[in-house]
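Note that one protein chain of the assembly has been removed; the remaining protein chains are unaltered in position.
To keep things simple, chains are lettered A and B as they appear, and every chain counts its residues starting from 1.
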Amino acid sequence: MADPVSTTLPTDAVAQPVSSAPLSPLRLAVRRFRKHRMAMFGLGLLILLLLYISLGVLLSRGYCAPLKQEVSGEAWANCNDTGLKLQPPSAGHIFGTDVIGRDILARTIYGGQISVLIGISAAFVEVLLGAFIGALAAYYGGWVDNILMRFTEAMLTIPSLFLLIIGSHFFGNRLPAFNFLGRELAGGVVVIILIIGATSWMYLARIVRANVLSLRERDYVSAARALGASDSRIIFLHLLPNTIAPLIVSATLGVANAILSEAYVSFLGLGVQGATATWGNMLDGAYQYLETAPWLWFFPGTLILLTVLGINFVGDGLRDALDPYSTKHL
Amino acid sequence: MTTYILRRLAQAIPQLFIISIILFTLMQGFGDPVATLGARTPPKAEDKERLRRMLGLDQPAYVQYLTWLVGNDWQKIDMDGDGIPETNGRRKGILRGDWSNSLVTRRPVLEMIGDRLPNTLILMGAAEIVIIIFSLALGLYSALRPYSLFDNLVTGLSFIGYSMPVFWLALMLMYIFAVNFRAWGLPYLPTVGMFDPEAGKTPAELIRHMILPVATLSIISIAGYSRFVRSSMLEVLSQDYVRTARAKGVRTVYVVLRHALPNAALPFITLIGLDIPFLLAGAIVTERIFAWPGMGRLFLDHTSRADFPVLMGILMLVSIAVVIFQIITDVVYSLVDPRIRLE
Partner (left out) sequence: MKRNLYLLLSLGVLASMILSACGGAAPATEPPDISGDATEPAVTEPAAPAFSGTATITFTQEPDNLNYLYTEMWFSQITRDFWNKGLWSYDEDNKPVPEIAAEIPSVENGGLSEDGKTITIKLRDDVAWSDGEPVTAEDFAFSFEMVMSDANVVLTRYPFDEYVESVTAEDATTLIVQLKEPFAPWLTTIFDDWVLPKHILQPVFEAEGTIDNAEWNKAPTVGVGPFVFSEWESGSHIIFKANPNWIRPPKLEQVFIRIVPDDAAQEAAIIAGDTDIGVFLSSDQIEKLEAGGDVDVVAVSSGYSEGWFPNVNPDTAHPAMLDVRVRKALALATDRFTIVKDLLVQEVNPVNVTFWDGAEPYNNPALEPYPYDPEEAKRLLDEAGWVDSNGDGTRDKDGVELVLRYITNDRELRKNVQAVVQQQWSLVGIGAELQNYSSDVFWNGYNDGGPQSQGLYDIAQYSSVGFFPDPEISYNWLCDAISSADNPDGGNWQGVCIEELDALLKEQAETLDINKRIDLYHQISQILYDEVLYIGIWLDPDLWSINDHLQNVKLSGAAPFWNAHEWEVAK
């Protein structure tokens, strides 16, 4: 319990006897997914949120008084006018303004891009690390397995938020700013991605290890080995692809966890620093205005909630859809 | 059984060593603990150098680790700065029960943790009880009426609860029940702290101040747990012996309470058992928002000052507890379920 940064929802393991026509596994999965009402709702929610952070950019424009000109795009999100600080939501600033008079609507749009970027990249790092370590341990077995699994267990023993805090202190501010897709991003973005990825791969490593262990002795792997395929070829071409279903589900839920992790770390003041907004760091310090300016924390907080909710719904649907033994919801 | 427990304990030792090495390595990347000792004014150059020497911070990381682990009381150390070790070391190392002293308060780490642990346990213990009661009740009810309106509602809400960032929930609860209720003239709850100084630290005050943080922690966790209870109940209910019992006309309530619940409770016990040690860590975010003087706050405060003996102490305590509770859970499990035998 504590702060549930990386607990995974227990699987709903209900088996309901239903029959279905033979279909290809992929089509079967798609069909199952589409019949999963909550998953479809989650998907809809996510699409709306993605439209918000992408097309929302078009709405991001206004007259920046201190610069004495009309600005648009990220310049508007960063335009501060201290004379207009802490304005409640109004026609000019639909979500109100923050402590230095920046438009919160625009900042949630641009901050959302970073939060989603962090979520996806961190989940990617997580999957990469988890799959690599899990596969390595299972394929080689013996002392490699022993060392890697002891390490995994050790990491699992430390509560994840503690690991995140220590990690962000360890790596904090060691990378310079960089340019990504035309946006100038603080180096902290990469740092936070790496930290979240590096502190969340453990469950995945275990799942992959268990899967690979069961696959390792299958005939096709033996055949590949007999044909002289290299270890890496066997691991990457034969073993990992067959564990793809749990990888996809973990990756999806990993995105949600990473977005939450970023928010927690930022909330504690250890997240992305500098002018780059994220949903998380918009909340940093906002709780000081609990009473006087609730819009400061309400909007970014709610967007985080909706995104995580949508991803969890989709993840749940994916899990059911990709599990060949699951006939639930059909 | 005894052999099993001893063997598990023996296995835990290398694990704890690995944990301590990982953590100690990470903490080398922290700032200089001496740099923030002066609080508002950074200490002077001569003082910094002397402090680093006296506190052993000028030693290589592995020496610092070994000192932390086994102490240095058989060695001479250089206190006067002439380069010649002359004073007997005083530290005994964690293996001999000396959890070191905090660099910033100079107090023994174990004592500092001991000061905060009760506060955390009160908060987290209360939350855990609420969580168990509610998740069992909700999970059971949902499982008995799967796919009913109530079940769908609970499922939906539990997803929302599970997806809710702790701080968002905490702020919302505080905003509604402490700030707005007060503004509307309704009976309101206090925002932060453990008690009002005017009223003193009475049980009533404690309970009043606990309501919001406990609610925050509970709502977040009940979500996941009740679904867990529901699914393990459904699994048991779909098994042949239960179906047979039901088919024979045994009353549902009886079947559930007598046959299904004990079986479904097993995985739940495991889940709770594995969760308890994490209680020690407190809830960093929740304690931060509600200004609760627990372990989470202690950790956070000393992180920003790079006080690694305190951080190591807290994390090792949690790790040890996790390992012990893993063993306890296994043992309890084998006691409850006769099918499992511990080798």
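Just so it is clear, a residue touches a chain if its C-beta (ideal position, glycine included) is under 8 Å from a C-beta of that chain, and two chains touch if they have at least 3 such contacts.
No experiment lies behind these values; they were computed from the predicted model shown.
Only one of the listed residues, B:Val34, B:Leu189 or B:Leu271, touches the absent chain: B:Val34.
Among the residues B:Thr87, B:Ser148 or B:Thr252, only B:Thr87 touches the chain that is left out of the figure. Among B:Ile21, B:Met54, B:Ala245 or B:Val332, only B:Met54 touches the chain that is left out of the view.
Of the options B:Thr67, B:Ser163, B:Thr191 or B:Thr286, the residue whose C-beta touches the omitted chain is B:Thr191. Within the entire complex, the positions of subunit A that touch the omitted partner chain are 66-67, 78-80, 82-83, 85, 99-102, 169, 172-173, 177, 269-270, 273-275, 284-285, 287-288, 290-292.
Although one chain is not drawn, its touching partners on subunit B can still be listed: residues 9-10, 13, 16, 30-51, 54-55, 79-81, 87, 90, 94-97, 101, 104-108, 110, 112-119, 121-122, 125, 191-194, 196-203, 206, 288, 291, 293-294, 297-298, 301, 304-306, 317, 320-321, 324.
Criterion: only the chains that are shown with their structure count from here on.
Here the spacing of subunit A and subunit B, counted between their Cα centres, is 24 Å. By the touch criterion stated above, subunit A contacts subunit B in their complex at residues 1-4, 7, 9-15, 38, 150-151, 153-155, 157-159, 161-162, 165-167, 169-171, 256, 260, 263-264, 267-268, 283, 287, 290-291, 294, 297, 301-302, 304-305, 308-309, 312-313, 316. Subunit B makes touch with subunit A in their complex at residues 14-15, 18-19, 22-23, 26-27, 29-31, 124, 127-128, 131, 146, 155-156, 159-160, 162-168, 171, 174-175, 179, 191, 217, 220-221, 224, 227-228, 230-231, 234-235, 238, 275, 278-279, 281-286, 288-289, 299-300, 303, 306, 311, 314-315, 318-319, 322-323.
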